[in-house]
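Right, I'll just put the structure down here and ask away after.
Only one protein chain is missing from this complex, and each of the others stays in its spot.
Coming up: chain A.
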Amino acid sequence: MWYQIFKFEIQYRIKRPDTYVFFLFLFLFSIVGVDFIFQGSEMGLMKKNSPLVIAKTMGAISGIFMILASMIMGVSVLRDFEYNIESLVFSAPIKKKEYLLGRFLGSFAVLLFVFTGILFGMMLGEFMPWTTPDNLLAFNAFIYLKTFLMVTLPTLFFGAALFFVTGALSRNLVVVYTQGIILFVVYMLTKAISNEFWQAILDPFSLTTTTFATKSWTAIEKSTQELPFIGALLYNKLFWISLGILALIYGYKKFNFNVVKEKRSKREKQQTIASKTSYEVNDVVMPDVQKHFGLLSKLIQLKQFSWFYFISICKQSSFWGIVICGMIIILINSVNLGTVYGVDSYPATYFIVEELQETSIYFFIILLVFYSGELVWKERNAKLNLIYDATPMSSFMKLAGKYIGLNLIYVVLMLALIISGIIFQTLSGYYNYEFQVYFYGFFLEILPSLALYTFIAFFIQSLVNHKFVGVMLVIVFFIANIAMGLFGFDHDIYFFGGSSLGAYSDMNGYGHFLKPYLLIKSYWFLFGMLLLIIASLVSVRGIETNLVKRIRAVKYRLSKPLFRFSGLVLLAFITVGGGIFYNTNVLNEYWTNSEATAFRVAYEKELKSFEYIPQPKIVDVNLQLELYPETRDYTAEGYYILKNTTNERIKSIHIQKRIEGNVTLDSVSFEDGFTTDNQYKKFDYFIYNLNKTLKPGDSINMYFKQSFTTKGFESGNSNVNINNNGTFFNNSDLPRIGYTRKYELNDPDEREDYNLPTRSNKAERDDIRELVNARSGSDSDGINFEMTVGTSEDQTAVVPGNLLTQWTENNRNYFHYKMEIPIINFYSMVSAVYEIKKDKWMPQQDTLGSTVDLEIYYHKGHAYNIDRMMTSMKASLDYYSTNFSPYQYEQLRIMEFPRYAQFAQSFPGTVPFSESIGFVLDIDDEKDVDMAFYVTAHEIAHQWFGMQVEAANVKGRHFILETLSQYAAMMVLKQEYSEEKLLQFLETQKERYKEGKDREALEEPSLALVENQKYVYYAKGAINMYQFQKAIGEEQVNKSLRRFLEDWNTTNGKLKMNTNRYATSQDLLGYFRAVTPDSIHHIVVDLFESFKPVEL
């Protein structure tokens, strides 16, 4: 008998279009599945069809689309209730077991069919034209099949059992969808488990399981080895399969085959109450009422609809399930907020908000996708549609009411999340709630996007008139829109919804992002209104469901007021759109990706020949910088002194203006006359032919004026360096000399497409042309520096140098800075509203230099770690001056800048330091490493490794600059705290190394030849320097560094002067060898020159 039911179920589903829609959807999605799941993350050495990649992709896709399983499994029993045939079915001579078993197996078979879409889709994905054979192993269908059976099937079985049982027991479809959320919550919960093994067992989608199972594998093994179905993976699958079986058993016990009877008896009870109280009323006087059909009544109806639908969702327990899940998840998930090197930040509101946004987005999408479907179908599901349709209500008002109702639902979830965020803050002992940040974070950042996508959802649902197909199409739209953005079709004018709001910063708030954001959102909102109007016109009213006929009937349905309203909306849409276009494409330049690529290609092809032509060097910089933070403008005016340090006569000087629309080079002039060659103007590259040839050793003044003018706003992310509060830029924005390598096309594949030669990130260690450069395309070997900066009345401007004078003029603050000794040509310009903490550092002995003024410029309210930083400044100066060489400047400053970038960076005597790292860390000295201290120490070390000694722009450059700074900072950390803290720090570096190595697409380089691999020069560097120091002793290492600094000092090092080139890792290793006992000489090779990976 069960077989009959099984057969019936399958036959029923075979005729349903959704079965094929679902299959096709998974099939098509899976073709790009690997690319989608692994987008943005380097796959390392793994191939696109490595068994591990296949397993992860299958796990992730089946996880993401578990929702399909709920739609297939959930309805299987529910259907009988929906169509009111439960009494027929249940009174037929079938046993409960047969009924449930037949239905379950039938729908599960269909579910399996649908999900084989993943299997076939992924297989086909291998053969797509955009996959390069280099990234593939030989095709092996068996691997796919095996992985599908191993990874996907058990997950599906569990999901199927869960959804089937909830569907049968709750008889409410939305409850079934909500199960999907609960699964997701479980997945999130497993991420919070610190025990890797249990995490691997409990992960329902076995993503962490596969990582755990292959933890000890080498890169090659990960790339080729098949997944073993033993250990954690096996237990994980057994665990979830048994849970599935338990769910089925529970469902079987609980499912009442006599539900109909029960229902009826309840009804009878109520009926008797009702009948008893019934009495004959003959003379009810009907009151005289007015009917209103004007605009006001339409608005009252809109309010009625909105509230009615809002309340109707509020009455669903599934919605509250989602709300509670959302609240719980933050409490579990936000334990590691704004973590930097393992140290959590204070639960500042914007961290909490970001965490909430990230984890809750899935919940909002569920609400959006499913409740929009439910609302569009609400009357029809209740079979009330004909009554509604025959009333004089406006279809538009009804749809708009549903639209508003759903948005109110989002608001409820948001308020709940905010409450849980506040609870979390309170529990953590943090009471600075900043309600406005909560408000902005949800109602400004998230609600508008949700509101816009909700328009789409209603539009699609009204149009297709099939709930599940509508749901799928909405999801397809989501994905398509994301994909469009990824492919670079992201102009705010045609990228649906426009770009997201820039990050919130305590210093700068939403800065200049807010206005364009709101304008662009209102533009899309108007578009959404048009969609809603169209949706209401073609929506089903009455019994005609044929789309073509509905479209034909639009002309009868478009009432005059609605027509006028649509016209108004359309007009506003076009006007606002025009305004946006004027800003983004007329006032500012907009480049598509392909335009930008073409530009880079042309730049390289036409100008590459100038790369190493003899050019003078900048030896003196004297500028007047006027910053206008309110309008985000600046002008920089003054002169460079250029000196011919070559042996050739120089007739023309090549100047590259920064390629950015906002930046204009208003004037350039050279003393003794010149003519301008504008033939490369399109590259902002100008050649000035001097009237008087510049002989070797001669100097010339170059006067210029550059302006940065903010005009309206740009599409997408605009400049985040010049801000209303917290400006930070450096001299790479100013005119520079000669060909600039950073404008070249970088991506190796793209370069191949355009027939450009392969390009290495760093030159070889013996490249004589780069040995004389301290940085890419260097146009200077050191400068004298003087600058006067003007800024707004409330701000303080900081650049390197001694502050000579400071005054106020025309309601503006002016600061005159001058460096008394030469500095490298690398200087920052910073301006913000600052609190200032001042102190002094006295050297322990006079031979170690003179007194240094210590200053920390920080944002009011960010004083948490100022003392730690100050301590670090002193401890660092002590250690470095004692062990390496005296500190060279008279001041050392730290300036906080907005969190649009997350780094600290050393300039001569000044260290701009991002708001997000260090300033707001909640450091617990018991359990955390004092990262505010450490990062400060690292940056100050750069005053030696970077400012005193520079490294040649060849492989191994960052070994000298970064690895040595890591070493120096570690020693200060050890001295101030303890060896244990240092070991704790090294643990985080091991993590970092491992993460970086997993992403590495090429071979890992040795430290001595490192290019731009941060995991090598920061993480591995720290680990290996620690070992080196352990092996030969701290004092020996310091001795070698002392000698290295002395010989290679940029301005007066003996070897630097003699060789006329910069130091390389080879030079440094010479000093290391000199202090290493012969017996253990090999360790220099092992640690720094071999490719030996760190042992973890």
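Basically, a contact is a pair of C-beta atoms (placed from the backbone, for glycine too) under 8 Å apart; a residue touches a chain by one contact, two chains touch by 3 or more; residues count from 1.
Convention: contacts and distances are computed from a predicted model.
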Which one, "ABC transporter ATP-binding protein", "Multisubunit potassium/proton antiporter, PhaE subunit", "Beta-ACP synthase" or "NADH-quinone oxidoreductase subunit H", is the UniProt name for the chain you do not see?
"ABC transporter ATP-binding protein"
Sort through A:Ala92, A:Ala138, A:Ile543 or A:Leu1002 and give me the one touching the missing partner chain.
A:Ile543
Using the touch definition from the top, which of A:Ser216, A:Gln290 or A:Asn810 touches the missing chain?
A:Gln290
Of A:Ile14, A:Ala141, A:Ile361 or A:Leu384, which sits in contact with the chain we cannot see?
A:Leu384
Among A:Tyr252, A:Phe308 or A:Tyr754, which one touches the chain that has been omitted from the display?
A:Phe308
Absent-chain contact - pick from A:Ser559, A:Thr592, A:Asn691 or A:Asn746:
A:Ser559
In the complete complex, which positions of chain A touch the hidden chain?
266-267, 270-271, 273-274, 277-282, 284-287, 289-293, 296-297, 300-301, 304, 308, 312, 315, 382-384, 386-394, 541-544, 553, 556-557, 559
